[in-house]
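Please find one structure pasted underneath; my questions will follow.
What you see is the complex with one protein chain gone and the rest in place.
Presenting subunit A:
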Amino acid sequence: MNQPFSIAPPPLPICDPTTAIAISAKGLHKQYGTLEAVRGIDFAIEQGELFGLIGPDGAGKTTTFHILGGVMEATAGEVIVLGRSPQDARSVTGYLTQQFSLYLDLSINENLQYVAGLRQVPDEVFQQRRNQYLRLMDLDRFGDRLAGQLSGGMKQKLSLCCALIAQPQVLLLDEPTTGVDPVSRREFWDVLAELSADGMTIVVATPYLDEAERCHRVALMYDGQIQQIGTPAELRVSLGLHRLEVRTSQLAATERVLAQASETDGEIADVQVFGDRLDVLVANLQRGEAQLRFLLRQHQLSAPEIELAEPTLENVFVTRLRQQGAAPQFFPFPRSRGGNQTLQSSTSKTQNSVAISAQHLSRVFGNFQAVNKVDIDVHYGEIFGLLGANGAGKTTTIKMLCGLLEASSGKVFLGGETGNLRSADLRRRIGYMSQKFTLYDDLTIVQNLEFYSGVYGVPSKLRREKIDWVLATCGLVGQETMLTGQLPGGWKQRVAFGASVLHEPDILFLDEPTSGVDPVARRQFWKLINDFARNGTAILVTTHYLEEAEQCNRMSFMVAGEIAAEGSPSELKAAQPGQLFEVVVDRPQFASNLLKHHFDPWRISIFADRLHVVLDHPDQEVAGLRSLLTSHHLILHSLRPIPFSLEDAFIGIVKRAQENR
């Protein structure tokens, strides 16, 4: 990472005199005791802009939101929201905090009524807005349902409705889509795009960088300061690097060679391993590719297949933070059981033998078929992704696979056992990280780790070393006596992961392990997961974040309790019918509404200033698309085919499966 490139100060937003500045901050500081959370930030957000705030945990994003929302005073600096102080602007500000702010024992309508009452919205206006927003969020059929019975995505949409009911001019959203599935997430962002097109100013923080791509402008925050501001395209260009997707049959060996080279070599800036490919960042396209091929030849590795791709915002984020020295370090796990020994200790375990297997697994709750005839095979040394929308049956499947829940029918095979999945011996070989609640909030970090190493029978000689490894990996050395309940969500997840692997499991279940974890930490997370897989651990993981699902070797997509598609990331993307197009037009929101009228709405989504459109029969449909746009006096700047992302594939599979029902 010694490739020098200029970190030019971000170009200040050129303020078009015709567009008003909705929010401006100058020299903003916030101090808590000795801790400086925000250290002098400046920005100006135009009216109607969708502005993203990204940064690692503890960068000062939430503090900034508190100040903009008028619930906290800045220590120094000036903030103006719509021409007044944030406190005075509270009546025109909608603020969605990280915690759910709903009353779970009230219905959707009652929740909205309550907020409208607080905000003194007149009754007729309330009815009209309620109908309008519930329809926009696709919640209008569920008015009487209790908020507690909604899925995570629906809850977040309802929270947004509550924030919108007083018709704010400024909307502040602090990580609104954590724990929300990709389909709901895309719908949520479609709503945001529409609101912003109607003139609402929206500031949103998100740990998901594919979401940040949908913002007009993005500010990258780190250590209380803004490192860079610009449109997603500007940020990508400013990186000055190119991304090569490298596919080879010798993934692990290739990665080792290239990773070593990236430490010393000027050409190769970064290497990241995915489920069936490597992403390599190079400064110069030709020289980089040549160097790469040369290195592989030198190490007698097979020639790779190389594809050029655009760098992602995640590349920008990770690279910038590395330059700041902020990327968490990777420490190798202190293994006490060598690879060979492991193979001997459990006779059934060889690299290609099956660790987890399910045949025709079903589960019925009452008359609800939660899981229907699911077949899964996970081998030792493999990372297997189980993906699906909220309520698709992933967690139920995992619970059946690890013996926490009995199957209604079907067979489970786990680590050589078929009948008794609850034996202590078997469980000693399994690691499990449940969704959210793994650690005891009322114990300190080190007490939690001591507990898990003790209960899994980690020999006392090795405990200290392993606990130290978790603390070092999480960057929590010196803070181990802090109560776990006080840790921010992302950190807690990292400690929880550490706690679940202390005993070096052969089989690891991870249920949404990276929910709420920032991109750099997430990358470290996956490095660890990969490390375990290479040492022979079978890993089954669920996630809502499809960019990270690319790290899985194989995966299954679940829809409504059934497996709708299966394969490696590349296979799944390749199996998608049709083609994805990027459409750049002058009025994207109008174009989106227009196209949604003529095509299935899920085929169209807005990404910042452009549209993504899925066409099943491009040869016949492109012409129609062009003429439709031009006939409505839209100026078509460009229309080009782009590769499907895994998220596009996922949404296509889910929507097609729903249509076929």
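As a convention for this text, a residue touches a chain if its C-beta (ideal position, glycine included) is under 8 Å from a C-beta of that chain, and two chains touch if they have at least 3 such contacts; residues count from 1.
Simple rule for what comes next: contacts and distances are computed from a predicted model.
Suppose you had to identify the omitted chain by its UniProt name; would it be "Nitrous oxidase accessory protein", "Transcriptional regulator, GntR family", "ABC transporter permease" or "Hydantoin utilization protein B"?
Answer from the record: the omitted chain is "ABC transporter permease".
Thinking of the whole complex, not just what is shown, which of A:Val92, A:Leu146, A:Leu443 or A:Ala657 touches the missing chain?
Within the whole complex, the residue contacting the unshown chain is A:Leu443.
Which is it among A:Ser434, A:Thr473, A:Ser515 or A:Ser592 that touches the chain not included here?
Only one listed residue reaches the unshown chain, and that is A:Ser434.
Which of these touches the unseen chain: A:Ala233, A:Ala253 or A:Leu405?
Going through A:Ala233, A:Ala253 or A:Leu405 one by one, A:Leu405 is the residue touching the chain not shown.
Considering the whole complex rather than only what is displayed, give the residues of subunit A touching the chain that is not shown.
399, 402, 404-406, 424-425, 427-428, 430, 432-434, 436-443, 447, 450-457, 459-460
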